[in-house]
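For reference, the structure discussed in these notes is given below.
Of the protein chains in this complex, one is absent; all others appear in place.
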Amino acid sequence: MQWETVIGLEVHVQLATRSKIFSGASTAFGAEPNTQACAVDLGLPGVLPVLNEQAVAMAVQFGLAVHAEIPEVSVFDRKNYFYPDLPKGYQTSQMYHPIVGAGEVEITLDDDNTKCIRIHHAHLEEDAGKSLHEDFHGMTGIDLNRAGTPLLEIVSEPDMRSAKEAAAYLKAIHSIVTYLGISDGNMAEGSMRCDVNVSVRPQGQAEFGTRAEIKNVNSFRFVERAIAFEVERQIELIEDGGKVVQETRLFDPERDETRSMRTKEEANDYRYFPCPDLLPVVLDQAYLDHLRSQLPELPADKRARFQTELGLSAYDANVLSASREMAEFFEEVHRVCGDAKQAANWVQGELSGALNRENLSIQNSPVSAHQLGELISRVLDDTINGKAAKQVFQALWNGQGKSADEVIEAKGLKQVTDAGAVESMIDQVIAESPAQVAQYRDSEPEKRGKMIGYFVGQVMKASRGTANPQQVNGLLKEKLDALL
Amino acid sequence: MHDKTVTQLAAALKSGEFSSRELTSHFLQRIEKIDAKLNSFISITAEQALTQAEAADKARAAGKAGRLTGIPLALKDIFCTQGVKTSCGSKMLDNFISPYNATVVEKLNTAGTISLGKTNMDEFAMGSSNENSYYGVVKNPWDLSAVPGGSSGGSAAAVAAGLVPAAMGTDTGGSIRQPAAFCGITGLKPTYGRVSRYGIIAYASSLDQAGPMARSAEDCAHLLNVVAGHDVRDSTSVARGVPDYTETLNAPLSGLKIGLPKEYFGDGLAPDVEKAVRDAVKVYESLGATVREVSLPHTHFAIPAYYVIAPAEASSNLSRYDGVRFGHRCDSPDDLIDLYTRSRAEGFGEEVKRRILIGTHTLSEGFFDAYYTKAQKVRRLIRQDFLDAFEDVDVLMGPASPTPAFDLGAKKDPVSMYLQDIYTIAVNLAGIPGISVPAGFAGGRPVGLQILGTHFAEAQLLNVAHQFQQVTDWHLTLPALAEENA
Partner (left out) sequence: MALEESHVRRAAHLARLAVSDDQATGFVEDLSRILDMVDQLQRVDTEGVAPLAHPLDATQRLRADEITETNQRDSFQRCAPAVEDGLYLVPRVVE
């Protein structure tokens, strides 16, 4: 039997506001436990929420970026349940009238084709605190610093058909929210988490299979792995005559499997009703127009422009527009050196390789975009050759010098193009290599081209890499051929 | 001093007749002597009161006294007071020392008033008799076998007995107006949103509103001047200017159009209460007002709608009492569910549990639309009744309660207790202001005249009540208990 996978994602994005969604407490990550949980976050008797305008603006910006309807009125509801990290016994969320309506996101697949994933809606809600299970004499410790951090929950339609599509969708959402600057997108710190709804159905069947919800998956890689495991589990189950039950499952990255969360899973009834402490949020057209006018260029637009205006390949355009930081870095390199293709090659090649080796993000690159741009310029104007450029890059990376020019100067890497100097080095190499010269002379003419490499290498070595390889090649050929 | 109004006491403080310290000591002594009979206070903050009084006297000496500087008050124990136990009448919060002040408390402190303590109340403001307090019943100063009304029964009894010149209460379905009526004092429930709810322990958030309880309408005007206004900490408080409510007290009433809702004079209204109310209306006619009958056709659906909406909101508002961050926690819980269920079962009283269960049930799957959504629709109809009536008349008048104060223990069945609030509850659903004014006696127990106005008509209500009090002295009559112990 051929099976089709159906996936829908609920992505929770922590919005990068300074203060919480309903209180003036800081949202900064990593503070001492409960030092950023104010009276409102703790749900002390008598406290009341007041909505953060920035959280609203960020949610709307997202909505505009995914071409969603923004309803004039949205309403906060209470989702009632007891849990120790939920201080009030309810989560303030939006059940019936979310702030962002239906929209869509374009994802890029491996073959550089694109696909549209529909967004059902996105709503604002408050985050919960954290339970710490280290040993407190067999007790659990509760830290409520995160309680009240604004979340935008983005709910997709079940439009994805593979783990790869799901990961691509998650990446697309990540790039949109980081482009907009409405989230730091830091998955390791939990700024973006997602719940994955997975089901399978026989190829061609119209109705969906029973889905399982995998909770709290917090990396692109885990999304793929969790789905891969879950799909296999469901198919096996059905093929063995079993039935998928609708349930919540947890992905365990250590064991690379999902498992049922029976403990938390009991027939719940959240008793949603409109929060009487908050009034309807009304957004007028002028407000929406203002926010629309402030939108930055978004990933899809950038990707298109990189191809049409800069002549980059679809692949390059996709990689370079994947994150706002990457795109901004690339654009600065390009602005300084003026050559898009070279800029793209350097950013994706030397720079990305070095960043990956040291596990650094591009924002933390030791080589700035400006430095890299200048370095490329020196290659383009023949001041240095490609090999020297790599040395310069390494030096800048290690902090040995403020600019490419400074490193070139200090290390004497400037290309030697003075024909006389190059010729004398060539003469010396020829003089010191009688055996190779004899071999050259005795070979078939068509094989000589290959053999010249040895002499080029020796001359480059003698010049400590500063000679221009093309020039050396040309001169060598002349001189060797003169010996025939 | 105890028989004087806030207005009179403020004048005496200003003229130097006595100091705030003397005044404060006087009332503290009265509380000590008399309150054992009434049980109107849960906490008495004598030391803090005297410190505040001395500060007030200093401020006065420095020429920095405001109108109410140095006036002693009491606060219903639902207002969070920093460093002082704030129990809400519940075992759940018996150990809760609030780490912050309610906005109302901050405003009163800024105005220089003195807090003598926290008054008794029905647990979490759920009740109409003050018999639901963890701290015991409060007795009516007019008759110790009668209830003082609720839920602000402690505030009403304390003011009536002259233990404090005025107090703050809260009103979700009549909890200021009904006890004011039962105890023969003046109590104002402002428009929803007029007074900040920040720091007032929530019962039903879309209905709760704080207001003053005092001897006279003029006193209420002084207090409302201090506590009214927009609060950035309360999204539902209204950003609308606060007039000086004392300035319009003496506007003449000639031409005032009074409506008498026929539904407020029907079955169940005690004849002697009706007589007192009709006599009061005659006084208004003598002041130049005209009277006509009006109809509020959905009146009888107010109690059913309220007993869906208020418990629904309460069931959610009271979920925060889980034994984790504050409040009662059961001994050695086995596990999390045991911690929750036992802490809450031990911490809450019967009526609170009843309302939590009702609210949880009506919000739950399969019942939500039939109860909650339906009640919200009926709520709109109830509000519309009032808005329609105010197209034709300026104010509505009627009884605050169908009977005078009933005997302690008389209402055993919850529903018969709920029906007590027939004339007050619709007002909260509609969010309009209402005031209860002493208007005589029935069987030796006070009767309250309720006056209702449209949204933000507090100035008019206070004016209408004040003019009545210029020509009657029901509000100045003190119970014997207040005098025999003086």
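A and B label the chains in the order they appear, each numbered from 1.
The rule we apply is simple: contacts are C-beta pairs under 8 Å (C-beta built on N, C-alpha and C of every residue); 3 or more make two chains touch, one makes a residue touch a chain.
These numbers were taken from a predicted model, which means no experiment stands behind them.
From the listed residues A:G101, A:G141, A:P296 or A:G401, report the one that touches the chain absent from this view.
Of these options, the touching residue for the absent chain is A:G141.
Of B:Y284, B:Y340 or B:W474, which residue touches the hidden chain?
Residue touching the chain left out of view: B:Y340.
Among B:N101, B:N132, B:T236 or B:T472, choose the residue that contacts the chain missing from this document, as touch is defined above.
With B:N101, B:N132, B:T236 or B:T472 as choices, the missing chain is touched by B:T236.
Which is it among A:E10, A:E157, A:D184 or A:D269 that touches the chain not included here?
A:D269
Which parts of subunit A are in contact with the chain that was left out?
Residue positions of subunit A that touch the missing chain: 17-19, 23-26, 32-39, 42, 44, 50-56, 75, 80, 82, 84, 131-133, 136, 138-144, 250, 261, 263-264, 269, 271, 274, 276, 278-282.
If you put the missing chain back, which residues of subunit B would it touch?
Considering the whole complex, subunit B reaches the absent chain at 95-99, 191-193, 206-207, 232, 235-236, 238-239, 298, 300-301, 303-305, 307-308, 315, 319, 322-327, 329, 333-342, 344-345, 348, 353-354, 356-358, 360-362, 364, 367, 370-371, 373-381, 383, 413-415, 418, 428-432, 455.
In the analysis below, only the chains that are shown with their structure count from here on.
For a test of understanding, state which residues of subunit A touch subunit B in their complex under the given definition.
My answer: residues 39, 42-51, 78, 80, 82, 84, 87-90, 142, 269, 271, 273, 276-279.
Under the stated contact criterion, what part of subunit B meets subunit A in this complex?
79-80, 86, 88, 93, 96, 98-100, 102, 197-202, 204-206, 232-236, 312-313, 315-316, 318-320, 322, 324-326, 336, 340, 360, 363-365, 368, 372
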